[in-house]
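Here the complex is missing one protein chain, while the rest keep their positions.
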Amino acid sequence: MIFSLDLLSEALIFGVLLGSFYAAVSIGLSVSFGLLDVPHVAHPAVMVLGSYLTYVLTTYGLDPIAAGVVLMPAFFVLGVLIYRFYYESFERRGTDAGVRGLAFFFGLAFIIEIGLILVFGVDQRSVSARYIGSSLALGDYRIPYRMLVAFGVALVLTFALTLYLSKTFTGRAIKAVAQDEPALRLMGANPVRIKQWAFGIATGVSALAGAMLIVVGPVEPAMDRLYIGRTFCVVVLAGLGSMTGTLAAGLILGVAESIVLMFLGASWAPAVAFGLLLVVLGIRPQGLFGR
Amino acid sequence: MKYWITVAVVLIVAVVVALVPVNEYFFYAAFVVLQFVVLATAWNILGGYAGYVNFGTGAFFAIGAYSAVVLFKWLGAPLGVQILAAAGVSGLLGFGVGLLTLRLRGIFFAIATVAVTFMLETVMVNWRYVGGATGLQLLRPPVTEPFDSYTRMLFVVMALLALVAISVARYVQDSWIGRGLRAIRDSEEAAECSGVPTLKLKLFACTVSGALMGAAGAPMPMYLSFIEPASSFSLNYSVSALAMPMIGGTAHWIGPVIGALLLASIQQIVTVTISNEINVLVVGVLLVLFVVAAPDGVLGLFKRWLRSSR
Partner (left out) sequence: MAALLQVSNVSKHFGGFTALAGVSLAIAEGERFGLIGPNGSGKTTLINCVSGSLRNETGSIVFNGEEVSRLPAYVRTRRGIARSFQIPRPFRTMSVLENLLVPSAYVAHLKDTDGEAEALDILRKIGLAEKAHAPSSALSQVELRKLELARAMAARPKLLISDEAMAGLSGAEVEEMLKILFALNQAGITIIMIEHIMQAVMRFSQRVVCLDAGRIICEGTPASIVQNPEVRKAYLGA
């Protein structure tokens, strides 16, 4: 293990870029699990589905990020349907919803993963674009353009969603339903429709997240399991319900993983997210900015 | 008493069958089915009785297998000792994961089991003593008399483990422990306020569940003369161990047995007639179907049919 300041600062820069990517990828979960309390362990699987659909669209000549944006409305509808189904089958019935809800999402994730294997095979897929493959030279450092693109999209996405939730009427209704559903009902709003809408947005965002995922690196069907660790780590570390916390938590994870990657190698990097998650759950389960 | 007589009879039948000239394929298939009976029954002790979902059965299973390998390679331990050690290590793992996350909501325990699967697989892939990513070949000692082959002997061993698992599940279910677990599942807060030591009971169920899963894994290396991370930590174990009780019925120890017999048989048929990937997809689809439409599983459907035909 060669420890040098140069390597460390390179790891830090890469970590910040990676971290904001992780934040953007987790923000959908911040809404569906953090705010709406849905045990959505299939969130990464839906995102990976987005990656593969992005791949398909790029074979028609579309830019990957553009493909992600194009997929967003379709994924919004998908999210609404998933939530509706979940609500009708589980949340409404009350008893046992916890176990069965979890089993349902686990089953869904599994079906998506196997479905992708059947259609695309187990090999990795990647996309090409002008910004993939070349790097920006900044002094002594070389920063891959694709990371910068992901970084940019991530920042825009995170701020857009945070603004939406705090400034717009529906956005604030979503936050309200997370905090005090009975009060919301008394005001005449329908919590189910609000939650449905929120879940749709969270899933729509996942489409773009999936596009970023395949821009940043190749994807394979089994990646959703790894990302369960990363997304839940970010959401829990941020504190359930905190949007701004997501960015901070993402950065922490990104930097931590980057340093481990640099000094311990690629085989240990995936363990960082899960390890960090277990540590946070053990010593401060409410996260940094928890409700 | 009737129960124990049945157990003894089943065991004797198993031994007799293993000594009789029957197609070897039967023992292979039966070994796999019995393995799933143990895994499903073990899963249900925590998942069905207490309501805490384990997504990482593969990890407990694999650690059992690897513990057996370590003990065999290091001390030349016989199979019985391997199984006990495997149960001990996996039980400890269950206790550790439980201690860390059973105080929290169910979803965090579930995710912790995914975490543990990931991390342990990484450790095994990097540990050269047990063969790392490429795996390890094992030189097996000669088969114990009076069995002809490892397949037959391990079939009997697995049958014994299945009976042990079912007996443990039955005991837990019918005892005051089972009542406490059910109270936890129905309403943990009310259980705590009714004097139930919720954390202790959950830890107990988690440890026992893990230990049985580890025991199920121990015969695998002897069975294959080989061990490697990819197949030991296979997602199929985790999904099946969850699907089988959910499909069979989680309220009673017979549910996971029904689920395992049903699903493992379907899996064998589909793998042979269609493909392995479709087989795995079928498990997932059936899981979702049952969880949504028949929450009490086959057992529940059967009870409803009984009531309506009366």
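Note that the chains are named A and B in the order they appear, and that numbering of residues resets to 1 at the start of each chain.
One rule holds for everything that comes next: contacts are C-beta pairs under 8 Å (C-beta built on N, C-alpha and C of every residue); 3 or more make two chains touch, one makes a residue touch a chain.
Treat the numbers as computed from the prediction; the structure is a model and nothing was measured.
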Contacting the left-out chain in the complete assembly, out of B:Met153, B:Ala251, B:Ala264 or B:Leu299: B:Ala251
Per the touch definition above, residue among B:Val97, B:Ala183, B:Val208 or B:Met246 touching the missing chain: B:Ala183
In chain B, positions touching the absent partner: 176, 179-180, 182-183, 185-187, 189-199, 251
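Everything below uses one rule, namely that only the chains that are shown with their structure count from here on.
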Chain A and chain B, separation of their C-alpha mean positions in angstrom: 32
Residue ranges of chain B in contact with chain A within the complex: 47, 51-53, 55, 100-101, 104, 106-108, 110-112, 114-116, 118-119, 122, 125-126, 185-186, 235, 239, 242-243, 246, 250, 277-278, 280-281, 284-285, 287-288, 291-292, 295
Residues on chain A engaged by chain B in the complex (per definition of touch): 33, 39, 41, 85, 89, 95-96, 98-100, 102-104, 106-108, 110-111, 114-115, 117-118, 222, 225-226, 228-229, 232, 236, 267-268, 270-271, 274-275, 277-278, 281-282, 285
